[in-house]
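Next up is a structure, given as structure tokens.
Moving on, here comes chain A:
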Amino acid sequence: MKSLFYFCLICAILLIYSCDGGKKVSRRSTSEFNPIKIVNGGTLVVGIRAEPESLNPLLALSQTSRNIISLVFRRLADINEDLRTFTPVLAKNWTFSPDSLSITFNLKTDVLWHDGMPFSAADIVFTYQMQTDPAIGWDGISFKETIRSVDALDDSTVVFLFHRKSPAMLMDAVEGYILPEHILASVSSEDMHKAEFNRRPVGTGPFKFQGWKDQQTITLVRNNSYYETGKPHLDRIIFKVVPDNINLLSQLKSGEVDLVESLYPRDFQALSAKWEQGQSNIRPVSYLGRRYDFIGWNLIDPDHYRQKLKQEDNSLPIEDYILPNRFFGSRKVRSALTMALDREALTNAVNYGMAIPMHGPVPLILNAYNEAANVHWPYDPQQALRILSEEGWSDTDKDGILDKDGIPFEFELITESGNTRWEQAATIIQDQLAKIGVHVSPRLVEPALLYGKLLPLKEFDAVLIGWVVGLTMDYAPLFHSSSFFTPFHFTGYYSSKYDSLDDASKKSFNPAVIQKYYDEIAGLLSHDLPYTWLYYRQECSAIHVRFKNVTIDKRGMFINPEDWWVPVKERSRIDKLFEG
Partner candidate 1 sequence: MVSYVIKRIAESIPTIIIGITLTFLVIHLSPGDPGSRFMDPSQPSEYREILQNRFGLNDALHIQYIKWLKQVLFHFDFGNSFYNGKPASGMVFSALRPTMLLAICSLIFALIVGIFLGIIAAVYRDALPDRILTAKMMFFFSTPSFWLGIMLLGIFSIKLGWFPASHLTSLYHDQLNWSGRFADYVHHLILPVITLGLPLSATFYRYIRTGMIEALESEYILASRARGLSVSKLLFHYSLKNSLIPLISVLGITIPALLSGALVVEVIFSLPGLGRTMVSAVFSRDYPIILAASTLAFVTVIVGNLLADVIYSMVDPRIRIKTQGVL
Partner candidate 2 sequence: MSLITAENISVSLGRTPILKDINFSVETGETLAIVGETGCGKSLLCKTLLNILPQSLSVNGNIWFNIADKKRINILSSGEQILKTIRGKEIGMVFQDAFASLNPVIKCGKQISDVLAVKSKTDHRTKKSRIFSLLEIVGLADVTRIYNLYPHQLSGGMQQRMALAIALAGNPRLLIADEPSSSLDSIAQKQYLDLLNRLKHAINLTLILVTHDLDEAFAFADKMLVLYAGYTAEYGNTVDIRTAPAHPYTKALLDIYQAFRENRQPTPLPGEIPSLGNPPAGCRFHPRCYRVQPACAEQAPPKKDLSGRHYTWCFNPIE
């Protein structure tokens, strides 16, 4: 009786799972561009995986927070797609002084804060003070290091004065969203992280903050007094928290969510296939992202490093802390391990083709990127084995694992737990290195433990993680000897050649010379291999087709949301429900 019951139950489950749901007939509109007049209205629902930590531009760190902030706040100017030139936003225009040491911004005069107060030059000055306040710890603080002072000449004119000339002066000046002085002036910088403002931001952007339901939704509505008359067109943007990926995907498919960023490549490919067959209203969009993943090798011996740290002697030279790691201290071993990795297969497997194998340190998104400058290590396990045996690693005891002086080549590859892509990549690397007789144990570690203890104290063998890059290139925190004891310099890489190249690149003002230094740095690092770069990721996003005028490029999804609009005929059920 019982067994019959289970049998039926299992059959029922299998049946429901295996039969494909009813085929949905395409409702996709055939005309992508509609020449009739743009109408206002419509609701955009953005699916997000985690609640933003703060809507205060000074404290925001996650991509989600930054996205929402980009809708509520405005900068002085926005960068263009070429990543060189700028379009004025809150500034009307700007002029460089003849000695190129200051920039004068003329501000727009018809801009209002969302609470109705007028925007003025005082807000710019106040924002600069907040951004450079060490007690707040804004993460873009390094942009402002070149600035000597910011002064308001009158309500609509601001002057930025710089220490020295640099090609990035304008970028440094306009970085960061402008904050309302009349609200935040009363908050002390120590209490900034607890301010009510972080939960109820007031900005000058096209959308106003309306409400925040804990762990559920954040709603922005149209700012009717936006300075660009007639914009934005959408009534409302709702950010809906859906932590579970499969849940998020199914809501995207069912139309409960219109836009999702950072889809899993596997899901993205499935969506793309449907889209190409004309069976879906979800438009997949991919663009060059900001992330790359790599293996970081620990070049020095962790125990020796720890002992030296215990001596608490600040006068010791850096060389004293360095005892080459028994595995990765040798550049040749690192190059052998790199050659033993089939980066192509790895990249395709974990990214489903939505990433580009990466050989050197310069992110593909930057103008400084030059693939030819990198040293390429091809996939060649035979060569790798040869190099390893030259280095003394061979399988003398025939247990399938290389060894040297009785030490087997066995190490832990740590990665952040909860990140499926990294877990998968670590598992594949384990398999690939096993083929040349290197035994890898992947180990998943809590982020707090990983970034809070293991990496800063260099207590690891090898780590697989990724970085998110900004629009400027700075490798000093990762490889420069001046940051040897800081948390992100966890490889223990120490090269005077690198130091001098890095210093020189920062002193130069000539773009062509700087590019030359960058190429040299790329060549040096890809030769020395403190990291083995794995792949550069393409961002996979999707947006419902009813949204028109959507511009998406390597700067991200939310470049021109004030221009997005929905034709009346294509309004969804949710659009209509909100319109009443």
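Definition applied: a contact is a pair of C-beta atoms (placed from the backbone, for glycine too) under 8 Å apart; a residue touches a chain by one contact, two chains touch by 3 or more; residues count from 1.
If you want to know what made the cut, all candidates are chains of the complex that A comes from, given by their letters.
Model, not experiment: these values are computed from the prediction.
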item: Pick from 1 or 2, the complex member that touches chain A; value: 1
item: Residue ranges of chain A in contact with candidate 1 within the complex; value: 1-2, 5-6, 9, 13, 16-17, 21, 45, 50-54, 59, 61, 134-135, 137, 139-142, 190, 193-195, 198-199, 213-217, 238, 240-244, 246-247, 250-251, 254, 256, 418, 446-453, 456, 467-468, 470, 474, 477-478, 483, 486-488, 574, 577-578, 580
